[in-house]
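The complex appears here minus one protein chain, its other protein chains still in place.
Moving on to chain A:
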Amino acid sequence: MLRSCVCLRSDGGSSSGGKRRSSSVEDASSCRSSEIERVGASMQTLGPNGQPHSAAGQTTTRASSLLQLFQRKGWCKHFRKPLRGMSASRAEKTIRAAILIQKWYRRHQAHREMKKRCNWQIFQNLEYASEQDQAELYKFFNDLIKHMPQAAGTKNQHHSSSITSVLEERDEILEEVGDVVRTKMELPLKKSHVEFLIDVFRKKRGNRLQPQLVAMILREAAKSLKQMPNIVMVSTAVSLQVTVCGDLHGKLDDLLVVLHKNGLPSASNPYVFNGDFVDRGKKGLEVLLLLLSLYLAFPNAVFLNRGNHEDSIMNARYGFIREVEGKYPRNHKRLLRLIDEVYRWLPLGSVLNNRVLIVHGGFSDSTSLDLIKSIDRGKYVSILRPPITDGEPLDKTEWQQIFDIMWSDPQAAQGCVPNTLRGAGCWFGPDTTELFLKRHRLSYVIRSHECKPNGHEFMHDNKVITIFSASNYYAMGSNKGAYMRLNNQLNPYFVQYISAASQTKKLSFRQRMGMVESSALKELAVRLREHRDELETEFRKYDPDDTGLISISKWCFVMEEITKLGLPWRLLRDRLAPGTDNQKVNYLTTLDLLDTDVILEAEADGTTVMDALYANKASLEAIFNIIDADNSGEITLDEFETAIDLLVAHMPGAYSKEEMLEKCRMMDLNGDGKVDLNEFLEAFRLSDMHRKQQQEADMRKRTATRSSVNQPHSESVAELANAISKNTLVIEQDIDPTDCEAKVIDPK
C-alpha cells in the first residue's frame, strides 16, 4: 500500500472515518526536524510505529541504537560512554543526512505517485467520457417519452408475449469457417463439461467452440434465468460461506485464477458474480459462456447479477459486439440475439442471509427494493433504452430505479447527487447509505462498477464494499483484482491477485510504470485523434506568426476546450508535446504524435465508425418507435420535427438542427409527407456512410501530404512513439491460472 494511497475518499479499513493513515503525518505536534537542531537536548523522535518515545527511556534507546550502529562499524570508541548531552557530532550529522535522504526520497515517491494518479485519471476519464455519451442518449429518451404525450415505449418486431419465442426458435446455426472445437455436450451440463470448457477456452489457439454449442448454452441459461426472481435470496446456512466476485470485463485469466485459487462452485462453495462479465477484455464471450455453464452445471451454487455492461448498447461501444462478430462472423447476429435474452433475464441483485445486498452499481435515495422486486425485468432488454411495454404507458420511475442500482457510485461527501461523471445514476453519500440500510434492514452493501487499484475498497464506515475482479484492467500492471470470501456471519476477507504475474514480475519497476503510462498515452492519443483537425485549427489561431509555438497556458486551454476530458494537461505536457522546453509548447509535436503509426494502428483497432453505426441504428429504431405512437409503422414529418429539438439537445455535435430538418425532407422519398422505418434508417445510414467516406478521404489526404513533403517525425516524437509501441506490445499465451500473485487481505 502506498503511503499516499490512490484509494482516496475511503474511510480507511480499521480506523474510523477521516483518520489519517500515514504514521508520519499523524503526529503533527511532534516537532522532529527542529528538535534535532537543539544540540544535546532530549532528542525526541518517533519510533517506527509513530509513537513518540518517552523522554526517559528514549535517550537510552536512541543512544543504544546509534551505539550499536557505530560499534558494528567499529567506529570511534568514545561513543561507548553513556550518551547524555551528546554534542554536535557524527550523531547529529547522521540524523541530518537521514532527514535529507528521507525527504528527497519522499519527493521522488510523490512524483511516482503523481504519474500513477495521472495515468489512472486518463484511463478513468476516457472511460467515463464514453459512458457519458450513452447516458446522454438515455436522458434523451427519457425526455422524448415525457414530451410525447402518447409515448408508449418501444416495440420489438414481435410482441412482448412472443419475445420469448426467440428462445424457442431453432434458428439455423451456420458452420463457421476455420477451426472449431466440436464435442458432444448434452444437457444437463456437468462438472466435466465445465472442466472441458475451461481447458478449451484457456488456449491461445483452438479455443473457439462450435457455434451450436454456444447457442445451446445461451439458450438454456436464458430459459433457466427466467425462472429466477429479480432479487435472489442467497443463504449460507448450508455452505457456511460464500464467495463474491466483481467486474470481470472479459478477463478470462482472472476468472480462471479465482476458480483455481478458490475452487469450482458447489453446494459448500457458492459464488455470486456481480455483473460486467463482458466488454473491454478480449475474452468476454468465453467469460460469459463459462459463467453460464457454471450456473447451469452447479444450480443453487452460482448466482449471477446483471451489470451495466450486460447491455447490447454498451457492448456496441465497448467492444463485445465486435468480439462476437470477429469470433463468429456467420452467426453473430443469432448469437447476439440469444445473448440479449440472457441479459434481460439476469437477476438484478442478490441478498445474503437477508442482511447483505449485492448489486452492481449502488443505490440512490429513492431506491426501493420492494419496487424493484415487483418489476417485470424482462422488459429491459437494454437498460439504456426504454422498456418494451407493448402499448402500455411507461413507468418512468421504474426505469430510473433500475438505472440507479446499475450505475451509481458511492461518494465521500454527504447527500445524493446526480452522477455527472457517468452522466446518469447518482453519487450516494454516507447518509444515503445509512438511511437505505435502515429502511431495508440491511447490514451492508457489496457492489462493483468501479476499478480499484487493490481490487476492493471500503467506504461509508465499512457499509459499502466495492469488489472488482479484473486485474490489469486498464493496462498490464495497472491494478490488482480481488474476490471476497464471507463466512456464515458474513465477515469478509479478500484475496488479491494479479493474473499473468510472471509477465510483470520479470520487468523492472521502471518498465512496469512505463507500460501503464504508455497504455494511458496511447489511449489518450487515440481519443485526441478524433479531434485532430479541430486541435490544429485552434492551435494555429494562437500562433498567427506560424512559429509552431504557443504558450503553455494556451496549449492547456485548447486541449481542454476541444476534448473536455478534465485532465491535468499541464502535467501531461511533457508527454504530449515531447521535446518541448519549459516556456513554450511546440504544438506541432502534439499533432505529429497523433500521426505516428502506433497511434494510427491503435485507432484502426479501436471503435470504428461501424460500431457507432450499429449503436445509432438501435437508437434510431427506438426513436422511431417512440414517435410512432399509434404503431402505424409510419411517422409524419411534423411528429418528427418535435423530436428534433430534443435530439439536437442531447446529441450535440451529432447533427445540427438544420441537418436534421434537411434529413426530414430528404427522408420522405416518395413525397407523401410520411416516413416509414426504412426511409428513416436509410437517411441516417446514408449520411453515416457519407461520413465514413469523408473520414477515409481525410485519412488519405493526410498520409499523402506527409509522405509527399517527406517530413519524418521529429526525434523526440519518434522516440516516444517507439517507447509506446514497445511498452504496449502484448504477447498472447495460453492462460496459466497458477501464474498469479495472490495475497490474502484480512481487514481485521
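Note that in this section a residue touches a chain if its C-beta (ideal position, glycine included) is under 8 Å from a C-beta of that chain, and two chains touch if they have at least 3 such contacts; residues count from 1.
The rule is simple: contacts and distances are computed from a predicted model.
Missing from the rendering is one chain, named in UniProt as "EF-hand domain-containing protein" (options: "Co-chaperone Hsc20", "EF-hand domain-containing protein", "Succinate dehydrogenase cytochrome b subunit" or "Exocyst subunit Exo70 family protein").
Annotation: of A:274, A:411 or A:454, A:411 touches the absent chain (contact as defined above). Only one of A:100, A:174, A:435 or A:730 touches the chain withheld from this view, namely A:100. Mapped onto chain A, the footprint of the missing chain covers residues 1-5, 8-9, 18, 20-25, 28, 31-34, 36, 45-48, 50, 62, 65, 69, 72-73, 75, 90, 93-111, 113-114, 117-118, 121, 411, 413, 420, 427, 509-510, 552-553, 556, 566, 568-571.
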